[in-house]
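The complex is shown incomplete by one protein chain, all other protein chains being positioned as in the whole.
Right after this comes chain A.
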Amino acid sequence: MTSDTVISARDLSLTFQTNDGPVHALKDVNLEVQKGDFVSFIGPSGCGKTTFLRVMADLEHPTDGQITVNGISPEDARKARAYGYVFQAAGLYPWRTIGGNIRLPLEIMGYAKADQDTRVQRVLELVDLAGFEKKFPWQLSGGMQQRASIARALAFDADLLLMDEPFGALDEIVRDHLNEQLLELWKRTSKTICFVTHSIPEAVYLSTKIVVMSPRPGRITDVIESPLPRDRPLDIRDTPEFLEVAHRVREGLRAGHGDAV
């Protein structure tokens, strides 16, 4: 573990006790995420990818093993407001404007009023929503709402962005567009991003590192370091390198699925 390690998980396990007996959401998971990485977690439902992200965010507590975020426990990291979390749904408050929604975490964290204003302007430009500050969420499309929720997670000084299928509910065209924008944003802000998805093209297109997971028990079956360059136009998805990585991800998913049956 180096000083550049953002996430470090050692033999991490999480078991939920349910009425139908214990469910092993995570079993002996080991992973290191370095500063500046774009890591995708991919796998079928029930493989623990969202649970893993929630453990990093201190929204779930592991039953065994260790995990550190920025070298400290997830709880301390959460209290230090070390990460921004983007949920599957935009979750904007209908009674607040877009600007008001982005301002919400800043108000909670006690940023000065003038600082709030400049930050709101900056992140709105970052997600290409400049001029929409005074609009209400219902006046925006689904894709724009999700961009606003990303802006909200970027507004405060967290170097880590945790994203749980943020584009899962959007259609293919909007999704492509947002993926492109997200890569652009990642390059400009040099944040570390952990991104949960169940789309192979999305994972391969976005990531520097792809973590393939499989269910029952939830575990990591393959970690793929992407050979693709950091500059990625959308048509990189037709190159042989891209297809090769995609193929390896698919193989990993199939292998994980095979021994679970």
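Simple rule for what comes next: a contact is a pair of C-beta atoms (placed from the backbone, for glycine too) under 8 Å apart; a residue touches a chain by one contact, two chains touch by 3 or more; residues count from 1.
Definition applied: contacts and distances are computed from a predicted model.
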| item | value |
| --- | --- |
| Candidate names "Bicarbonate transport system permease protein CmpB", "Acyl carrier protein", "Transcriptional regulator, GntR family" or "Carbon-monoxide dehydrogenase large subunit"; UniProt protein name, chain not shown | "Bicarbonate transport system permease protein CmpB" |
| Per the touch definition above, residue among A:Ala89, A:Ala169 or A:Val223 touching the missing chain | A:Ala89 |
| Sites on chain A contacted by the missing partner chain, in the whole complex | 57-59, 78-79, 81, 83-85, 87-89, 91, 93-95, 104-105, 107-109, 136-138 |
